[in-house]
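Every protein chain but one is kept in place in this view of the complex.
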Amino acid sequence: MQKTNNLLFLIPLLPLAGAFLNLFVWRLLAPLTGKYRQSDSLTHTTAIASVLGAFGLACYLVGVPLWKQYSAWHALGDARPETMGGLHQHLWTWIEVGSLKIDLAFRLDTLTAVMLLVITGIGSLIHIYSVGYMHGEKRYPAFFGYLNLFTGMMLILVLGDSLPIMFIGWEGVGLCSYLLIGFWFEETANADAGRKAFVANRVGDFAFLLGICLLFYATGSVDFADLQRPESIDALKEVFWGGERMGFYIALLFFIGACGKSAQIPLYVWLPDAMAGPTPVSALIHAATMVTAGVYMIVRMSFLYAHSTTAMAIVAVVGALTALFAAIMAFAQTDLKKVLAYSTVSQLGFMFVGVGVGAYTAGVFHLITHAFFKAGLFLAAGSVMHAMSGSGDIMKMGGLRKYMPRTRWSFLIYCVAIAGIFPFSGFFSKDEILAGAFGAGAEGWGPVLGKFLWATLSIAALGTAFYMFRLYFLVFGGELRCDEETKSHIHESPYSMTVPLMILAAFTCVIGVIGFPHLLDDKKELILPTYLHDWLSSTVVDFGRESLLMANGTSSIPESHLSNTLTIGLMIGAFAIGLIGIFTAKAIYGRGPSEKVAAMCETGNGKAIHNVVLNKFYVDELYEWSLYRFFRGAAKTLHEVVDRFLIDGLVVNGSAWLIDRGSRGLQLFQNGQLHRYLVGVVVGGALIFYFASSPKVSFDYKQLNANEVEFTPDFSSLTTIRGGLDAKGATITFDLDSDGEADFTSEYHPQKPMKVKWTFGGAGKYKVSMTMTDAVFDEKYSVTRTITVKDLAVKGGVK
Amino acid sequence: MSVFYDITVSHFLVLAAALFTVGIAGVLLRRNALIVMMSIELMLNAANITVLAFSRGFAGNNHEAAYQGQAFALTVIAIAAAEAAVGLAIVVTVFRTRRHSDIDRLTMLKN
Amino acid sequence: MTGASALLPALLVLPLVGAILVMLLPKEEPGLARGVSLGVSIATLALSLVILGPYDTKIASMQMVFDKEWIPGMGARFKLGVDGISIFMVLLTTFLTPIILLSAFKAITSRVREFCALLLILEVGMLGAFLSLDLLLFYVFWEIMLIPMYLLIGIWGGQRRIYASIKFVIYTMAGSLLMLVAIFYLYAQYGSVTGEYTLDLTQLERLVLPRDVQIYCFAAFALAFAIKVPLFPLHTWLPDAHVQAPTAGSVVLAGVLLKFGIYGFLRFAMPLFPYGAAELAPYLAYLAAAGIVYGAFVAFAQSDVKKLVAYSSVSHLGFCMIGIFAMNAEGIEGSIYAMISHGLTTSGLFLAIGVLYERRHTREMSEYGGLWKQMPVFAGLFLMCMLGSVGLPGLSGFVGEFLTIFGMFISGGTAGEPTFWAEFMPHPMLLGAVATSGVIFGAIYLLYMFQKMMFGPLDNPKNKELKDVSWREISVFTPLIIGIVVMGLYPKPFIKVMEPAVDRFISRFEAKLIEPDGPAHLIGQPAVASDRAPKTAPKAAADPHAGHAHAEGAHKAPPTKKPTAEEPAH
Partner (left out) sequence: MITIVPNDFLYLGPLAVLTLVGLLLILAEAFAIARSRRFLMQLTVAGCVMAVIASIYTWRSLEPGGHVTAFSGMLLVDRMSMFLCTLFAGITGLIAMLGAAHQHEYNWQVGEFYGLMLLAAAGMCMIAMAGDLITIFIGIETMSLAVYVMTAARRRSRAGSEGAIKYFLVGAFASGFLVYGMALLYGATGTTNLQGISRALAVTHSSSLTVAAIFMLIIAFGFKIAAIPFHMWAPDAYEGAPTPVTAFMAAAVKSAAIAGMIRVFVQALGGDVVPFGQMGWSSIFAIIAAITMTVGNIGALRQNNIKRMLAYSSVAHAGVLLVGLITAGIAPEGEGLASVLYYLLAYSVATVGAFGVVVWIGNRDRERVLISDWYGLGAANPAAAMVMTLFMLSFAGIPPTGGFFAKFFLFKSALMAQDGALMWLVIVGVLNSMISIFYYLKVVMAMYFREATGEFKPLNSGAVTFVLVACGFLVLQMGMMPSRWLSYLGV
């Protein structure tokens, strides 16, 4: 039930066109207007217009045609098909080879719609914000070009109707991330960070690609629609390598892919470094959109994950651990953006727990709310850093509330939201995940896993509240700690920067309404509307979808229906955790950096722990050593040892050297003396004649069947100048039963090879001798071999 | 019975082979170009003796073969003479440029 | 023979005439030589595009075949033709040649005439080898390519050009000479089976050789082609040749010459000896996979950019090798695609390096840094080529590499239905996975290179004076980049053209793979029941009854019974 809509392609195309214009066309046209550089206003107008256009179009498409479809689908009630098709556009067949067919096609369904609005909406705001933030930048057009390019790629990612198309966007956003992280490439560290991001992403992409291959291997398709057909689903349940289901390996591979993009353990290391990029980039790419691509992908592939509870458990556990560890690492950071980066990693962990326990809606919900407040946080941070002359060291801030009120208030709203305080959006989404985790218990999970996840996340949530408010207090609370020079420049940011902040803050406050908690009345019907859940359920295989569970055979993922009391209890718990975190932070950092903490970090175990946390558990170093150093070392070693020494040195140049030595030897022998030459003739001639004429005879044998063997005399090396043998008149005798008497006699003719067949009494070893007698000089050459006749009945055949 | 009756073709062949060997030995052992040339002449003459011995052997029943052998021998003699002439001229040339004719000291061209 | 078939020989004659013409120009006017040769090469490109007109994309077999007696006594023919596999190689060649000539306008200042003429002769050799349908003709063109390349490296090369050029020649010859022996053998076998001697590929393809012979012959062919590819561990000539060659030489080497390895496998080695190919395929595939990783590793160890890119070729061509041994449409078409893409991207990288080398006369990465700031346009062009090489989806490199990996991954068939190839290719998935890891490594070393040169502070004072690319240089890159993008976004037309030929290749391969035992025989005809090694002498072929007298009684005879001697009855 999918409808073709011919406007879909415009959504990604608009930003891409913007990028093209900004990167190429305007630049080429600039000389026509008499200027070397294209004008900044033209640049950002193009960029913003393209993204806004995409946003508008997305709103229209979601609001009108998709909404119609959704309402129709919704109205059907129980009779409705599993999923509604959404809008679809087929542009052209990208690759069609053999059984593989990849269409360049886009699909807009409810899940995509959510992503679409987030990307274009927040994207537009960040574009606008950038006008102020990047003001005066030399490579202004390039920045907007990349930003547009990124938006386009991200839109391809979410709109792609098949995995390979998704992969185009997947890699494309990685590229833009690379370019934007390294935007200020004059600093080696920035460029390094960009490369690190790209490489870590590539590790994930490696798994993603393998996942695509394996999925095709299993189901013969890479198209989302095809993959959800029952036969494809059956294929996923096939037992594969090592006894697990096929679905498990595929899911695992895709999850590794997601880890790369969404910065989960163990591939999270690139994200904190990625903060080297301009702040709008951090906001858009490394907080709101690109990093959530992994979550999106898993939700998109939910039908696959539904078939491997093991894979889901891995997703959830990795997510939970990431959430916790990232939160811990955020404690020790003193760079504004780094704290936010770890916070992002941590929040992404939350989302992964959500999707890992099957609470897809919760995951997507958190994705949305996080997009708003984290984008806001970054933008606010950018605003702060803008004011602080670009420095992000929170130890040198403080008291900024007086100088930049708009920024401060927005920042506070975001902090409250991320800390999970009612009624801000973060509260609802985080609570959904916690509830999902608490109630999770899929087949084979055991009773504890869900509780473990919940407990881990709760600690992480506590940490979140703590470090966010540590940040807040260090930045805005207390007294200003910076030097005078910086102080003189402090000012509130222009409206182009603060208006987006305010818009985001507004959304942060209210967006929670789309996902009220699941409170049931007596009739088991929801008390509060759960818009997002309904909206997504038309696309995503959420828990509780009967049809897929039937296809699965067993109900592997039980519905998570917590009782109202439990739900409310959990909500209160989460709220409390948030408050505890905030007040702890207030207690310690309310008036600036805590000396106690500083002192604790300077001594004994405290120092050790602090160092470990500050250095991010030395994971970077581990990577540095295990990947980079190892790679480089291995590379050097291979190059020196294999290429230089073994292949080139020993084999190639070695053989040349050997031949050269031979040549030199010949030169030594050729000393000009005629007698030497003549002696060479005599000796050499004698040797050649000797070797050419050494009589050697032999025979080959070949077992034909059970006990029949065929013999072929071999005189190939026999030359008879020494004995003067007349080969033509030679006689050959075979003694085949080792009785000393000839069993077979024949004349031998060298031009016409002969064969002798003999039947033996069965398996065993036999001694066979062959004698060749020269007719002229009556010389004999004989050879005796022991042959083995095999018992062919046992093996059933012989080669 | 006289001892001469026992001289057959084989005896000549053995003689020729011996002469030939002496010739080879001379070539291999002597350093003076002239003597080497003489040894080579010895080899040619050994061959001639062989030819003539065979020719004589064939004379009884195969006249054509006998004539061929004789013609061959005459050719060889003639050519040996020509060869000697050329060889001597070359030895003279060598002697004129080097003042010796020791072939082992001619090592300007080597390697 | 239709009118269209005259196009192919014309394609060879045009650059040849051009080369002679260029040599006849006055020595003092290099500009004239440049212009004329560029004109000729563009005309050749146009002519090769004209070929696309009469070319029918639906026909799988050879088209526009030009067939003339060449050496009647031997059965060698002057036979040319294109199909879906070779047409791209031809186009790649004609496409790259003008670019190379244009790129060398500034770089080559001495002996310009000779340079232009050699490049045109090289083009003749390459086109000839891609078009030949006769083994001898192919071999002749294959060798003809060697000498211009040798001279290009040797005359206009770098410091160690003499070592590199001779290494290039000897390496290549080492392989191709054994191939020559195999060609002789094949020729003799075909003659003894049919009584008719020919070197025509289409005829020879009908011959089914015994298993062992196929393995040996395939090994001989494979050696020649594997060296050209170059397959690890036969690759060490490549970095030397690349580093020492002038930019034009590197481009033509990477862009076209390396493709002969893969092309040779597809066109000659595999169709002629399918069973040999099947038996040796796993080993070659292992080596290819090893080469992907190895090439990437070693590329990372280089400090000389050109060497780095050279090793990246080892890695990239590994994908192509993996692809052809996947023995399915995905793999093989991917392999061809990857070849074309590699031709564009790596050429672009070499040209970019050439641009820098012209300005700074060094290729040490450490000498550069922060160039983006100084040469933004150049950086953009370089970036595009680099990303194409990395295999970014949407650019050409991805399509080829993805398809080869994909093809190898499913070369044993999908879960439900194993293919005939499954029994020959163990662990296709493992190979696919190893190959895929090349994707990561590729990103690592290429980005490393790009970062070292383009990013970072512009701290080398010598770089502060660098000029950005000129319009001539931009026009060198533009076609390449357009190609990279178009091939990345819309590969369908390309794939469509190669599809019938590849399908035909696979089906014929599979058909010929059956029943490799027994003596040599023609496909579709029963092998002559004989326990004797096939005779090769023409005499024996003329006498089919030669020597199979066989006494039946011997089979059940007790040990005391006289054995039977089998002698040929003449």
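As written, the chains take the letters A, B and C, and residue 1 is the first residue of each chain.
As a working rule, a residue touches a chain if its C-beta (ideal position, glycine included) is under 8 Å from a C-beta of that chain, and two chains touch if they have at least 3 such contacts.
Being a predicted model, the structure only gives us computed values, none of them experimental.
Student: Would you list the chains present here that the left-out chain is in contact with?
Tutor: A, B, C
Student: Please pick, from A:T334, A:Q670, A:T731 or A:S746, the residue that touches the omitted chain in the full complex.
Tutor: In the complete complex, the chain left out is touched by residue A:Q670.
Student: Which parts of chain C are in contact with the chain that was left out?
Tutor: Answer for chain C: residues 23, 69-74, 110-111, 114, 136, 139-141, 143-144, 146-147, 150-151, 154-155, 157, 161-162, 165-166, 169-170, 173-174, 177-178, 180-181, 184-185, 187-188, 191, 533, 535-539 touch the chain left out.
Student: Name, in rising order, the residues on chain B that touch the hidden chain in the full complex.
Tutor: The missing chain touches chain B at positions 13, 16, 20, 23-24, 27, 33, 36-37, 40, 43-44, 46-48, 50-51, 53-54, 57-58, 62, 64-65, 67-69, 71-72, 75-76, 79, 82-83, 86-87, 89-91, 93-94, 96-98, 103, 106, 108-111.
Student: Provide the residue numbers of chain A that touch the chain removed from this figure.
Tutor: Listed in rising order, the touching residues are 659-660, 662-664, 666-667, 670, 672, 674, 676-678, 680-681, 683-685, 688-689, 691-693, 715-716, 718-721, 724-729, 750-751, 776.
Definition applied: only the chains that are shown with their structure count from here on.
Student: How many Å are there between the centre of chain A and the centre of chain B, using C-alpha atoms for each centre?
Tutor: Each chain reduced to its C-alpha mean, chain A and chain B end up 89 Å apart.
Student: Approximately how many whole Å separate the CA-defined centres of chain A and chain C?
Tutor: Each chain's C-alpha centroid was found; their separation is 32 Å.
Student: Which positions in chain C are in touch with at least two other chains?
Tutor: none
Student: Could you check chain B for residues that touch two or more other chains and list them?
Tutor: There are none in chain B.
Student: Show which residues of chain A lie in contact with chain B when the two form their complex.
Tutor: Chain A reaches chain B through residues 667, 670-675, 678-679, 682.
Student: With touch defined as at the start, can you tell me which chain A residues reach chain C in the complex?
Tutor: 23, 92-100, 139, 142, 164, 167-168, 170-172, 175, 178, 182, 185-188, 190-192, 194-195, 198-199, 202-203, 205-206, 209-210, 212-214, 216-220, 235, 238, 240, 246, 631-632, 634-636, 638-640, 642-643, 646-648, 652, 705, 708, 710, 734, 736-737, 743-744, 746, 749, 752, 754-761
Student: Mind listing the chain B positions that touch chain A in their complex?
Tutor: 27-28, 31, 103-104, 106-111
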